[in-house]
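Only one protein chain is missing; all other protein chains are in place.
Labels run A, B and C following the written order; every chain starts at residue 1.
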Amino acid sequence: MSTLEEFRPLFHPARIAVVGASTTSVSGGNRFIRNLKNFGYAGTIIPIHPKAEEIEGLRAYQSLADVPGQIDYAYVAVAAATAPGVVRNSGGKVRFAQVMSSGFSEIVGGTDLEADLVAAAREVGTRVIGPNCLGTYSPAARLTFTEKATPEPGSIGVVCQSGGLGIDIIRRGQNRGLRYSGLVTIGNASDLGASELIEYFLEDDKTRTIGLYLESTREGRRLFEVLRRANARKPVVLLKGGRTSQGQRAAASHTGALAGSHSGWEALCRQTGTVLTDTLDDFLDALMATQGMDLRPSATSRVVLFGNGGGTSVLGTDAFDRAGFSVGAFADDTLTKLEALGLPAGSSVANPIDVPAGALQQDEGRVAEKIISTIAASGAADAVVIHVNMTVIMGFRHVDMLGNIIQAVLRVRQEHSPGMHIVLVLRSDGDSETEERKREYRQRATSNGVAVFDELAQAARGLAAIRIVETYRSGATV
Amino acid sequence: MSTLEEFRPLFHPARIAVVGASTTSVSGGNRFIRNLKNFGYAGTIIPIHPKAEEIEGLRAYQSLADVPGQIDYAYVAVAAATAPGVVRNSGGKVRFAQVMSSGFSEIVGGTDLEADLVAAAREVGTRVIGPNCLGTYSPAARLTFTEKATPEPGSIGVVCQSGGLGIDIIRRGQNRGLRYSGLVTIGNASDLGASELIEYFLEDDKTRTIGLYLESTREGRRLFEVLRRANARKPVVLLKGGRTSQGQRAAASHTGALAGSHSGWEALCRQTGTVLTDTLDDFLDALMATQGMDLRPSATSRVVLFGNGGGTSVLGTDAFDRAGFSVGAFADDTLTKLEALGLPAGSSVANPIDVPAGALQQDEGRVAEKIISTIAASGAADAVVIHVNMTVIMGFRHVDMLGNIIQAVLRVRQEHSPGMHIVLVLRSDGDSETEERKREYRQRATSNGVAVFDELAQAARGLAAIRIVETYRSGATV
Amino acid sequence: MTQTLSEVLHKARAMGVEALDEPSGKNVLKSAGINVPNSVVVKIGDDVAAAVSDLRAPLALKVVATGVVHKSDVGGVKLNIQDAAAAAEAASDLRTAMKAKGIEPDAWLFEEMAPRGAEVVVGGTMDPEFGPMIMVGLGGIFVEVLKDIAFRICPIRERDAYEMLSELKGAAVLKGARGSEPVNIEAIVDVLLRVGGDDGILMRGTSELAEIDINPLIVSKHAAVAVDARFILRKEKVIDVHA
Partner (left out) sequence: MTQTLSEVLHKARAMGVEALDEPSGKNVLKSAGINVPNSVVVKIGDDVAAAVSDLRAPLALKVVATGVVHKSDVGGVKLNIQDAAAAAEAASDLRTAMKAKGIEPDAWLFEEMAPRGAEVVVGGTMDPEFGPMIMVGLGGIFVEVLKDIAFRICPIRERDAYEMLSELKGAAVLKGARGSEPVNIEAIVDVLLRVGGDDGILMRGTSELAEIDINPLIVSKHAAVAVDARFILRKEKVIDVHA
């Protein structure tokens, strides 16, 4: 059986059993059923309950073994001690059982119970996900474990050791414009580890980028080999929890993390072209960059900054310098062409290009397209970063300047693709009105595949993530 | 004349002249007058116009010299070439003239014009601010140069070399809960430089913290001496533009920045206990930390993390470890007291304390107060960082858990002050509903002097800023 | 070589040895194709002067004694021995010195001293998550004071080896900083691959080795020579990365 076939029941389950829904209260199982229904899940939902005949309006069975036919995916949220029994007495009907319960190897004395859970799963031929996790998100199949997740499928596949961060990745991510092909929370990863899921995402046509949150691994060699073999053919971004000594101690009480060496994970990333990040925001920014862009055949190095705000241009140049990019002066002929555009006083057409908002509204904001086209035609840039101060721009209410800029980006990208990355930085003051407009424009840009960042420093980190993958693929020595 | 008296006309002007308002269009001068009126400025506004008798409904004069009586502050937005004449022919009536026009030393060939502007000012005894800037913000005097600024005065005094960043600092800052005693954009700083304004803010009772955005200085010795003499008695946070070689090149074309050495600014900060930041967001976070907290007599070192989310706790611990803090295990007696609170399974009362949202809603969320009190009483923490995942918390709609937490922080702080810093991290998914709630809670917290950050990594940076000042003041060698 | 390495390591573990003695360690390196100094091992009591006659001075003398892993720490090393007579005298002196410390030498190791060059350290460890890992650093203050070292998971490829070296803060030293000659980078890469590559010592010895440490590897313009090597054996039960 191919990896794709093997994991189809997890990401596209036709029949889902729910162990741990209640007739009297709203437990995790009940919420899961409600979420599934709200999300538009079209398959069969089968509650398991020792006594009830019906739960949440659905026909219930006494045990998994009683259910007629195969079960693709079982959602198990019962007291830890009873979980191995649930799996053991399933009559081998279940392909994937995700055990949400905590109280296993992440607590003192819980290791034996976890070993028993895995033993039970092996006896009956079921794959166990978890324990100590929250669920699986597969928007194409309308499978979710959290409310308010978007049903819009995307190209990012995620393996997440923490359930709570899984929700953050889905929700903070989707509000930034990230869209997922799937996300699995693996908790203690007692049976199914990250590497098999990575293999699935590598095979899955819908997935273009892979994101990982890991605190430790019991299958380090396999992880190394899978990623090495993948040869960065899809970008992989890793958020590693517990990279510091104190963080590692915290991780041990969270997912029962092994005390590995910090240098091991750094080495893994360098040897496989994996992007290593330290915070949730950096992780999401790196995913944003890889989601939005076709990689260049050689490493991105020369960056042009273009936007409104002199101080912002200075700080942005600092950020790109620190991230190892060149924000170099233009050649004379390019400069001549930019000067010929006749931008008003207060503009600077050297790199960084600083054009006051007032100038950008000229000709309905189409001057931006001319600037971007000129840069693209010059071949002087591996990436153009367009930054817009929303506050200032919104002062000019009669022109859809930002809309025009986004259109310009799309047109230029079509003409010159994939020679040059173009990313957008929408700088907001955090005011609710500004944020609303930003949300709208960000949606327009990201749904067209244009990466959007909150600040220039974040864009620099996003492009640095891209550069890691490009460098690795190009075979150049770092 | 004392520094306070000297600068009173700038920050509390009774009579403002506006040079450059138009009768036929809406120029910068007109917008300034409208902003002043909207903002509730109660003093006299005097437009200057060669022909018009009235502008924006106000009696106009032909020149500054024609105005009867003194002018505290003149807003000058005319073509660069005419600016020296405006100042020279003012009859010495103007205390402070802020020249917004660009086209001086920041452009090739503009140095002489700037020298002439300064010469004119010296001739007539006026202090010039700028040129190449945007204005001054003094909410207590209802003086502003940008719309949508809050009239609520605060304790942060800012000197900002860039006008655009000045607007960002005001607006992004106020939306985060920062409140200002004043902000002056100084542009090319031809006459009035940062050090005199720092001296004013050091004297001003309303100002507790000083923020600086600088790209270069022509008065480095004086700046050094002023800050050295201040001995960090008020925290000073510096955002330095052009700290990298490429950024310095960009700064040269922005404010005509001198090519100083990067090590000079780092040395300045170390020798004066100044907090050096690299991005606008880091700058605002450092101001947030200093605004909200009374400094401890010795350097903050031992941090306790408390919140919901295991993965977040792990990454948070990593962030605090990287920032040089200890997130240490509790002593046995403290642990016993925390365990006695009887938190449900899935909680971890080791440091970091990880309590599921479900547990936090117990007893209307009052369990949080018990936890914070226990930590405060133990003396085990220099700082407690409370992090809340808004998404998860908002699921529990019937309890104002977050409101209770904020109340708890205020009560505990009153009892144990100033032994322990308490800061709040409100983690949002970026959804508009979540953001609205966050805005509301942030406002409640910051208006009570509790610092609020977006993420744990930012809180770590904020506390690291505090630590720099505390260390400097304590006299300990770093 | 597989046979040799497995045999050597397994036999040593079976005998309850914690670490290979230096001649055995150097033999492992030699059979893996890594340059070690020409040497002779002289049993206590044998004719030293005759035994060293084929070696080219200057020579180094090192004590071989069970349980002595850090020879220099016990004063068990003598350098710059210029001829056969001096060699005999050095051995005799060293025997007295060792006796005074209660150390009973098993034998003497005489080695030709390596030509001048940069000191490099190559190490191997077993990571609880990733298994065999290889490490490289520059000798002296770089490793000891600055912790300037680069790690990779085994097996490494040639590109990994080059990147490890360029990752070092002191990389410029290898390229000839401070007026010294650039050293043979390819020779270091070759050693790294022989230690940490697909067919390298760490991959072959995974089930037996706990740690290896080639310190120093002296690298000149021409070649890299492993002047000292420690092989620490596993105590815990055998694992096999190839499973």
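In this section, a residue touches a chain if its C-beta (ideal position, glycine included) is under 8 Å from a C-beta of that chain, and two chains touch if they have at least 3 such contacts.
Fair warning: this is a prediction, and the values are worked out from it, not measured in the lab.
**Q** Using the touch definition given at the top, which of the shown chains does the missing chain touch?
**A** For the complete complex, the undisplayed chain touches B, C.
**Q** Of B:Val26, B:Ala119 or B:Ala259, which sits in contact with the chain we cannot see?
**A** Considering all chains, including the one not shown, the answer is B:Ala259.
**Q** Any idea which of B:Leu268, B:Ile353 or B:Ile405 touches the chain not displayed?
**A** With B:Leu268, B:Ile353 or B:Ile405 as choices, the missing chain is touched by B:Leu268.
**Q** Using the touch definition up top, pick the residue from C:Ala50, C:Ala85 or C:Ala177 that touches the left-out chain.
**A** Looking across C:Ala50, C:Ala85 or C:Ala177, the contact with the absent chain belongs to C:Ala177.
**Q** Spell out the interface residues on chain C facing the chain that's missing from view.
**A** Residues of chain C in contact with the hidden chain: 140-142, 144-146, 169-170, 172-173, 177-178.
**Q** For chain B, which positions touch the chain that isn't shown here?
**A** Against the missing chain, chain B presents residues 216-218, 220-221, 224, 258-261, 263-264, 266-268, 270-271, 475, 477-478.
To be clear about the criterion, only the chains that are shown with their structure count from here on.
**Q** Measuring centre to centre with CA averages, how many angstrom lie between chain A and chain B?
**A** The answer is 33 Å.
**Q** Hey, how far is the Cα centre of chain B from the one of chain C, in Å?
**A** Spacing between the chain centres: roughly 58 Å.
**Q** Mind checking the centre-to-centre distance between chain A and chain C? Centres are C-alpha means, answer in whole Å.
**A** 46
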